[in-house]
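One protein chain is absent from this view; the other protein chains keep their places.
Letters A, B, C, D and E name the chains as they come in the text, with residue numbers starting at 1 for each one.
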Amino acid sequence: MRILLINPNSTSSMTAQIGANARRVAFAGTVIEAVNTEGTPASIEGHADEALAVPAMLDLIRAGETRGIDAYVIACFDDPGLAAAREVAHGPVVGICQAGVQVASTIANRFSIVTTLPRSVPIIENLVAAYGASARCRNVRSVNMPVLALEQDPETSEARLIHEIRAAREQDGAEAVLLGCAGMSDLCARLEARTGMPVIDGVSAAIKLAEGLVGGGYRTSKIGSYDFPRKKELSEV
Amino acid sequence: MRILLINPNSTSSMTAQIGANARRVAFAGTVIEAVNTEGTPASIEGHADEALAVPAMLDLIRAGETRGIDAYVIACFDDPGLAAAREVAHGPVVGICQAGVQVASTIANRFSIVTTLPRSVPIIENLVAAYGASARCRNVRSVNMPVLALEQDPETSEARLIHEIRAAREQDGAEAVLLGCAGMSDLCARLEARTGMPVIDGVSAAIKLAEGLVGGGYRTSKIGSYDFPRKKELSEV
Amino acid sequence: MRILLINPNSTSSMTAQIGANARRVAFAGTVIEAVNTEGTPASIEGHADEALAVPAMLDLIRAGETRGIDAYVIACFDDPGLAAAREVAHGPVVGICQAGVQVASTIANRFSIVTTLPRSVPIIENLVAAYGASARCRNVRSVNMPVLALEQDPETSEARLIHEIRAAREQDGAEAVLLGCAGMSDLCARLEARTGMPVIDGVSAAIKLAEGLVGGGYRTSKIGSYDFPRKKELSEV
Amino acid sequence: MRILLINPNSTSSMTAQIGANARRVAFAGTVIEAVNTEGTPASIEGHADEALAVPAMLDLIRAGETRGIDAYVIACFDDPGLAAAREVAHGPVVGICQAGVQVASTIANRFSIVTTLPRSVPIIENLVAAYGASARCRNVRSVNMPVLALEQDPETSEARLIHEIRAAREQDGAEAVLLGCAGMSDLCARLEARTGMPVIDGVSAAIKLAEGLVGGGYRTSKIGSYDFPRKKELSEV
Amino acid sequence: MRILLINPNSTSSMTAQIGANARRVAFAGTVIEAVNTEGTPASIEGHADEALAVPAMLDLIRAGETRGIDAYVIACFDDPGLAAAREVAHGPVVGICQAGVQVASTIANRFSIVTTLPRSVPIIENLVAAYGASARCRNVRSVNMPVLALEQDPETSEARLIHEIRAAREQDGAEAVLLGCAGMSDLCARLEARTGMPVIDGVSAAIKLAEGLVGGGYRTSKIGSYDFPRKKELSEV
Partner (left out) sequence: MRILLINPNSTSSMTAQIGANARRVAFAGTVIEAVNTEGTPASIEGHADEALAVPAMLDLIRAGETRGIDAYVIACFDDPGLAAAREVAHGPVVGICQAGVQVASTIANRFSIVTTLPRSVPIIENLVAAYGASARCRNVRSVNMPVLALEQDPETSEARLIHEIRAAREQDGAEAVLLGCAGMSDLCARLEARTGMPVIDGVSAAIKLAEGLVGGGYRTSKIGSYDFPRKKELSEV
């Protein structure tokens, strides 16, 4: 099966990292194509960044439809354009926040999320509420670092993540922690080892769910709100 | 005061209609600039249409910032890109769904919404939930007509809207009805006259709230999640 | 247009202060009549105080109906008798809590409220829940001072309010603060200047919304639960 | 033990009926004093009627406090002034809607409510939501008759109630029905006999809970929001 | 009337304690039979302990049905098997968590719960949510002691409970505290005396509600989900 793993931002080093981590958890028969959008923000930190990334992401999905992609994973924790992507695709589309929340809700009764910047906290809280997990999600924490700083300063990232994961356990009563940024995938195993907490990377979670959805023969429903977009003229600019 | 009234789709006849209705309710001192995006879908009927319209809409807001616009109204009932727009603007940004829900929640205890296509029903239900009005909103109904058919076939539109408004009163127990598409603004007064129900047009509601927000000196908070987007490179395409 | 601004308590100095602040934000053509009830508690601090104030408030509205009042604002943050008032009035009736919550939900993603006494905290929390804003309202804080002490000891009031506003920003992640008592209107501009936080006064918010509702031609729906009270005999005492 | 059963409206025939039904379910040692307010609406059908009844009801409670009343029951299904009453009383105060909802939630998984006029439906829905029972309460139905018509036309009342109770079972999936007006107490046993459904009268439910609360030594908490009203001057009229 | 008070765990000293406390609050005419299951865990601390206790508890109820038991109280704060018990019994079945929450919601606007082990916190939070009381319940606290340690080390228990009750008042804004374990019944009066807070023991609350339900003639609805289990073969082991 072929999964298109889309990094909606335009930072190719991050795409490479995410792709490598995705392949590590994929089943042997799964082909992971990791791509990113172009002409879009270098990182997604807020609603406007999301909005600028989505059209290019939809183009990648449209192109994927022509060459037999079975499922799509959107590798940004804001799940930008998730519903729009489902309209465009035949196969399932998995967002890393929704996938991470589903895994966390299966292996733990209560969990916390740790993301990058404080401004993303309400965005993620709203997503968690829309996914019906507000009662299970104890807290959305932030390490107060921009997305790209995770790569540039891995030591500080790790130290702050460990600090927040421990606080999630001790102060929030979290039983697991969900990493709130695709750029943290790389650190997941180390964080789990160093804190003794189950730590969930949304990218890995999404890959495993996407494989399962394809393997189970599930496709996006084309009845109702995820139906293909209606054909219409785009006006000339 | 100057309000930029943005029709996120690219159909200029609809922009003209919306603009005319907005001016009818505006205070004497209010200047309404009605504009629409270009290179975007001719109507917004689903999440993908929304996604394609938002970047052009943000450009219109950025341009508005340079020429002293005081407030922005997004004239599509899905409130596409509302949070992103708030990040970009200094002044208040009002979505016609949120505004309509606020007015409906002030003049009635229970209301229903009537929109165009069935596929928009869950989108609007999700918005209403996010605005905390699920308990007040009895039902989201549809006339099962595309957005542009409202203009092209006004008689059928009116007949079906009257049918749904009466059903909202009799079957839902609605005390007022909120029109779920900017393209219905024109019909609002006639619908109210013919049904005896309070009928709320989101565009008018949004204009009045925007005037009030500007008049009261309110501006979008730049602390936290509506802060201006962080400066970042857009990659070359 | 004429707006009747009702202070439900019987403290005329507070009425004067509220009226002055209301006039400061009103449009030029708006006439603000500021009145208070008589024979009622000097301040409203709990459900019993509310209950004693409402009948006199309804009398003021009934009298207003006979002399062409266009809209009513109830200037107590508990929104006492709001639904009852809507039954009695033809025009819109705006409560300062509901109005403040609507403005806060438009200019910020998350906000906190600061009120007077701790006993009012659950009352306000329940109101916020009824208005569907529990997810947006981070916290309801109190300065632990009675309503009338705000006037009598403005220095302490201001100091404590500044303290709570800063805590709302730092501890709650609030992006704006809503003042939880009409008696705080006077301080709003100073608090905003001194803290750098958007601070919302419910009285001003309500005036602006009331102007907009009247300007937009909105009246309270008389279909269903806000219909005029049914005529009935009041028994002799 | 002595329970003051307060009919907040001024119709003494209704008070007599309610009192008789209350005594039928009370334990042998319980003294039920059934009283009604005076100078108040003859029936409570909407928020304004509630508001006019509450001050007189609080006076009855204050008087009760001076002569050793152990608990209070408010015999109107809107639970008017319930929180205010709790502030004024030392002992527990039970509203018939809250009590009925508690009993219904104990003996059934899902229930419906049948009330008098359609205008009361949203009032009751809001109460049920505030009591946290929205998921258990399938529907709030109305027989479309004023409160006093229940007495004046018992045959029509009974026929319509039976019709709605059967509809609650067949259409709503209700497992029990809660009568949504104190004026229906008289009919409870007959309705249960004729429909085979468990039918709950809020007055009886409230008496039994009040007896239990007094017997268990429970009193209204005076810490926080149900503390006695703060002493304050009532202004001269 | 006869109430079967079931301690679902197998520790008979705890049964004796619970029974004694229940009899202290019961009306003179009430016969309390206090029993416990056998062959079951010595205490219930988690979902698996619950699951092992329930079949034996249902056997006790089935036996009770044959000898005229009027109502059942399940004396474990997790309310284990409550819905199953309602299917098996004709009369009402009261869980001590649900009963405690109902009493707390009547005498206070906001309350906290104090339980034994941290692992029980999410179980109780989920129960409180299912009972619709999440908005009223400020916090679920734990003394971090196993159930049986309450008996074995009453001094430490009392000290830690007092500490948590005071924290509930000061930090949570609780107006009453609900004891989150049947094993704490014994301490209720002392805790109330020493902290000045209303403290509610679920066992006492449940006994009083059960008496009221029986006295009011209420029985478990056999229409719908609490109907008697369908007759079916149990397979041979």
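We adopt the following convention: a contact is a pair of C-beta atoms (placed from the backbone, for glycine too) under 8 Å apart; a residue touches a chain by one contact, two chains touch by 3 or more.
None of these values were measured; they are calculated from a predicted model.
S.K.: Just list which of the chains on display the missing one touches.
M.R.: Per the touch rule above, the missing chain touches A, B, D, E.
S.K.: Check each of E:81, E:100 or E:183 against the chain that is not shown and name the one that touches it.
M.R.: E:81
S.K.: Under the stated touch rule, tell me which residues of subunit D contact the chain that is not displayed.
M.R.: Residues of subunit D in contact with the hidden chain: 109-110, 135, 173.
S.K.: Pick out the residues on subunit A that sit against the missing chain.
M.R.: 25, 27, 83, 86, 92, 94, 98, 102-103, 105-110, 131-136, 169, 173-176, 196-198, 200, 204-205, 207-209, 211-213, 215-221, 223-226
S.K.: Could you list which residues of subunit E touch the chain missing from the display?
M.R.: Where subunit E meets the chain not shown: residues 10-11, 38-43, 45-52, 54-55, 58, 81, 83-84, 86-88, 118-123, 126, 129-130, 146, 224-225, 227, 229-230, 232-237.
What we mean here is this: only the chains that are shown with their structure count from here on.
S.K.: Please find the path from subunit A to subunit D through touching chains that uses the fewest steps, and give that number.
M.R.: The fewest touching-chain steps linking subunit A to subunit D number 2.
S.K.: Using the contact definition stated above, find the chains touching both subunit A and subunit E.
M.R.: Correct list: C.
S.K.: For the interface formed by B-C, which of the candidate pairs D-E, A-E or C-E is equivalent, sharing more than half of the contact pairs by residue number?
M.R.: Residue-number overlap above half with B-C among D-E, A-E or C-E: D-E.
S.K.: Could you grab the centroid distance between subunit A and subunit C? Build each centroid from C-alpha atoms only and quote it in angstrom.
M.R.: Here subunit A and subunit C have centroids separated by 42 Å.
S.K.: From the C-alpha centre of subunit A to that of subunit B, how far is it in Å?
M.R.: The separation of the two C-alpha centroids amounts to 30 Å.
S.K.: Any chance you could list the residues of subunit E touching two or more other chains?
M.R.: 109-110, 134-135, 173
S.K.: Draw the chains as dots and join the ones that touch; what shape do you get: line, ring, star, complete or other?
M.R.: Shape = other; not a path, cycle, star or full graph.
S.K.: Name the touching chain pairs, please: which are they?
M.R.: Every touching chain pair, ordered by label, is A-B, A-C, A-E, B-C, B-D, C-D, C-E, D-E.
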